[in-house]
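Removed from the display is one protein chain of the complex; every other protein chain stays in position.
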């Protein structure tokens, strides 16, 4: 059932992202998401970026629905149902967390829970997300920007490859654009590094019913959104194609 | 939901009563009852006379439905739903348990749980119920029969009055024909003895919904079947009238 | 505190939570108990011309999300029930008599007897899904509904409501027939025609085989019916079906109900449910700035 939650606080994070903090007393584990209802407009999936007693979601402006979320103020209400999805598995592996753009959002609850080094990528400095907060929990936080305006010039995959080659990681946890994740996955496979990656597909029901979020044989909403290496290998469409709202296969 | 339970054992108890032992894993407290479905015939309320891992009901032959229950053999199935009703309150009072006829059935789980003296009444010796078993748990067990064929000649109320006058009871727990209970209640009121009495009314739903079991303002199925002195005093119809299946008020 | 008082014609209720027909309403004392529990009005068991035992047991199946019942309209008949009603008059809250019959004559006779006995209104049961010859057969034919409602409305002076079956392709056609016949309100919904079978005993559980589904299971169907009716009718709508909490009541009010009835929840939650619902509703209205229930309806429909 959809619950009406009240926004306590809105925090600007980057050029196109902000964080909505809201009251919601459900237990959430790192990597899970909710469906957010913007009445009269749409209902879209959003990762939970803070899982404490007060929850948060970090929203990148992408279109009408996210635009409407950006327009909300403290005291406003939004509809929320969930949490959904499997979330990340917490294990003892030496971990590199890799976030591309707003892909940092689902990683934040993880970084607050377990130890990891962090690679953050974005197009330019003003789009880098959560660098400062990550430094609060993690000793080693590196960044990359396409335009070199901060950190390494290049993309998050290149940054992660460098860090993997220098460090001694057993695992990569990652979220970001699928093309990035696909190349990161291949880089990990080449190095024998275990992966957990959070993926996205078009979602309608979010409860494993309608099949609109199929990625190969998996339902991203309930079998995912986090997939480990073994399952990533079997995902026929990973890095290649997705389904539109009508269920047609289209390029990524 | 109705469950199909299997009869393990049938035990003859008296001229017109037998006990059906059956597998049923629900927790039951003393004084609660079930609705027993005899497919194709009827569904009737029956007290649970044994509340251990194996349950039991003790059935007096009264008409078609109870006749059918008497015809069951080990291995047969019957339908059961419940348990329903409030049951007896277990307290530390010095207690006299008074059972008239098959009214002993709901008292047995109580006698196995708490200490009490016992008065058992019946028309004649071959209708006396549970005397032997009661003696196993209770030091003082007395009986009365209308024809004097065993124990005191007289009815259970007379026996109970004598025991109350000799003993020092704080409480009477009782089940039996309502006219007996009504007189017993008056005897207790005269002596300042607290009562818990299990009553009967025509039952259809057994879940407090249909109102067919009304006794004054109380639903016997869910507010009862056990009523204490304070509530017995307020029951306008107690000892006087009941409702038939059409909801008409008729004499007891 | 927000005032929840509401009127349907001359029926004045201190709050919109009515007791639904068939639940705890066969005896005068049961009705009074429900009033004391906080019902704004009570609807009686459906009463017929003559006494009727109803169907043999089993007549109820409990499900996790509701009940399937086939009580079969047990009732003591209009004369005995009129006596019963007189014992509680004047009652602390309005009593609305649910009446059923196989024909107009019967409806008129029972309605008149109930008005005489002090009923503040009449609810015509056009919709019982499990009593052959009565009920649903009448309730799915707009022409018969209209003439039946006309007959009753013109023979009593208290408001006449008609209770609709959801077992139809278009409930608004029946609602319109009630309005056209001079009915003062429609009540929606009665139970959904249903059946439960016991695998172990290989037979329908209810002695009547067929029964009616009620409780939370049917709520979205009832809300939809009320919403549809609101868009077609101008007489008040009484919402019923699966109301257990203030949220459920709020759904019905927003869908277009002027007031609502609570049936199954009296068994599932206990008679306290009336105060829980009205209290919660008041708190919701205060915190969300609704001055009255009509504003809630308007927020959805306008």
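We just call them A, B and C in the order they show up, numbering each chain from 1.
In this text, a residue touches a chain if its C-beta (ideal position, glycine included) is under 8 Å from a C-beta of that chain, and two chains touch if they have at least 3 such contacts.
Just so you know, these numbers come straight off a predicted model, no measurement behind them.
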Partners of the unshown chain among those that are drawn: A, C
Touching residue (missing chain; options A:2, A:138 or A:152): A:2
Residue, one of C:44, C:75 or C:167, that touches the chain absent here: C:167
Residues belonging to subunit C that touch the chain removed from view: 61, 63-66, 68, 140, 167-169, 192-197, 199-200, 202-204, 209-211, 213, 216-218, 220-221, 223-224, 227, 247, 250-251, 254-255, 284, 288, 296, 299-300
Positions on subunit A contacted by the hidden chain, ascending: 1-2, 4, 35, 37, 39-40, 42-44, 77, 79, 81, 204-212, 214, 216-217, 219, 222, 236, 243-249
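Quick note on the criterion: only the chains that are shown with their structure count from here on.
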Chain-level touch network, classified as line, ring, star, complete or other: other
Chain at maximum distance from subunit B, centres defined as averaged CA atoms: A
Rounded Å distance between subunit B and subunit C, as computed from the means of their C-alpha atoms: 36
Averaged-CA centre spacing for the pair subunit B and subunit A, given as whole angstrom: 64
Multi-chain contact residues (two or more partners), subunit C: none
Two or more partner chains touched - positions in subunit B: none
